[in-house]
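Pasting in a structure now, in structure tokens, and then I'll have a few things to ask.
Shown here: the complex without one of its protein chains, the others still in place.
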Amino acid sequence: MATVAPTPARVASPGFISRLEAWPTVTSFIVLVGGWELIGRSLNQPFFPPLSSVLNELAINQAEIMAALGTSLTNLVLGFIVSVVFGVGLGLLMGAFRKLDAALDIYINALLTAPSLVFAPIFFAIWGLERWSIVAVIFMYSTWIMVVNTVTAVRTVSPEMLEMGRAFNAPRIKTWTRIVLPAATPLIMAGIRLATGRAVKGMLNGEMFIAIVGLGKLVKDGSGRFDASLVLAILVVIIVVAFIALWVVGWVDARLTRWLPKTSR
Amino acid sequence: MIEIKGVSKAFPGRKGSEPVQALKDVDLIVRDNEFLTVLGPSGCGKTTLLRVIAGLVPHDTGTVLVDGKPVTGPGPERAMVFQSFALMPWDNVLTNVAFGLEMQGVDKKTRELKALELIEMVGLGGFEKRLPGELSGGMQQRVGLARALAVSPKVLLMDEPFGALDEQTRRLLQEELLRIWEATRTTVVFITHSMEEAVLLGDRVVLMRPRPGRIDQILDIPMTRPRSTHLDSVESSGEFTAMVGLLWNNLRAMHSDVRRARQAGQAAATKP
Partner (left out) sequence: MSLVRRVLDSSALYRLIALAIFATIWQLATLSHKSMLIPTFTDTMAAIPKLLIPGYSGDESAKLWDALYQSNGALLIGFAISVALGVPFGLLIGRFRTIERFANLYISILLVTPMAAVIPLLVMSLGVRDGAMPTRVILIVLFAIVMLIVNSRAGIRQIDPSLIEMARCFGAGELSIWRRILLPGSLPAIMTGVRLGLGRAITGMVIIELLFIAVGLGNLIQKYDAQLDGARLYALIIIVVFEALVLIQAVRWLERRVTPWRKTTSFGR
């Protein structure tokens, strides 16, 4: 009925960490490392240095990178926490109150599909170069997907389950805590997983574009000096950060949704 | 005629556990023009047996001959009806029914004519342009049946075809199937969970037992044909009741064997 019904983002859910199988992944990793080194050496171009010189760069700038990483991670964690609280919270409210959902769904979808970075000037105008500008960018990147997934999660709780609750005279609060929330958890977690990747991107983009700090600053510096080794070194760090963040979220997800049959993961 | 001799089939178990012996030394002859029903507890290898006959899974040992020719893969002389209907949701009834002929390379006009004929036969005339999603479960399985019959198979393989239907719809389809079968006399291998269905439809019942999956016994069903015209009186006959009772006694014994084996296994596992 609703023409802009938010799409549950399950299809593209990058639950890939759990999908990585040991041996093929190790093989792919070796091919990646070896290929990078070989192509980098034989190409001999400033814009694609071999892996060894990237790692070397990483070692040289270790202190600076660690400091920047600290700044970036603080931004990331702050922004992500705000997003999860707000995103899941709003999603639950919209799931509970149809009229609120009707009022907001197209705007949430607009925010989800719009390039989040175009809102950067707004944050800059409000917070200037402060940390909150970056937190706001992270928020814009990661919140809306959680809202959409949470609404869908609540709406797709099976009617039979709700009926069962009613049959046992469960009060509304209990219906929510004992039936709706547990049943909605898998899809909510799928939203949080998607949001994790987006948050990391928001962090970097915010740091590169608004307040020049953290890893974003290093990337910007590196590219300003045409120092591809430094840029790639930071990129490697960011990918590792993203993988760890996703692994943590996946771990929490697995704990919370133990009851799911294996095949539906 | 289908001749199955010494057929075994094992599936690799999950990591760390033993392989599952789904079929072990199965011997069975399905006669021409026979309606054979297969009954047994869940997991006793009924589906596996049917898939082996269909040529969908290779068997480990033994031989499967259909009219003297060994089965190496699916063939046009065998057609299958699926429990989940397996209709293509994007194609209308006509295209779904014509699918088997399409795969055989029959030209569009001929296959659609044939498909229309079968749609009529299963009582779906007028619905040929509908999509499966717009049909009830019973109607969907009629499409599945028409699709199988459209290729004029020598053997019809049916895996719990009415298992997903409600009682009344199932009853109508049983009647329909018997009526069609009495007219065509295609060889049928029909898997079911229902003792009543096995007796009502079959000439013989194959009773299977689990772990490893094998044939327990084969029973002749005494009731005469044709039955489609008076299913109710068939069901209230003494022969029918006695037959169902006999099957249930056998199955109950099997179930308690299974339970005893499980308890023994548990006891062994808890011992230090």
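Going in written order, the chains are labelled A and B, and every chain counts its residues from 1.
Convention: contacts are C-beta pairs under 8 Å (C-beta built on N, C-alpha and C of every residue); 3 or more make two chains touch, one makes a residue touch a chain.
Remember, predicted model here, so these are calculated numbers, not experimental data.
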Message: Just to confirm, in the complete assembly, which displayed chains does the hidden chain contact?
response: A, B
Query: Pick from A:G34, A:G70, A:G89 or A:P121: which residue touches the chain that isn't shown?
result: A:P121
Field: Residue touching the undisplayed chain, where the options are A:L38, A:A102 or A:M164
entry: A:A102
Query: Contacts of chain A with the missing chain: which residues?
result: 1-7, 11-12, 14, 16-17, 19-21, 24-25, 27-29, 32, 45-48, 98-107, 109-110, 112-119, 121-122, 124-126, 152, 155, 197, 200-201, 204-205, 208-209, 219-220, 222-223, 226, 228, 231-232, 234-235, 238-239, 242-243, 246
Field: Positions on chain B where the hidden chain makes contact
entry: 54, 56, 74-76, 78-80, 82, 84, 86, 88-91, 99-100, 102-104, 131-133, 147, 151
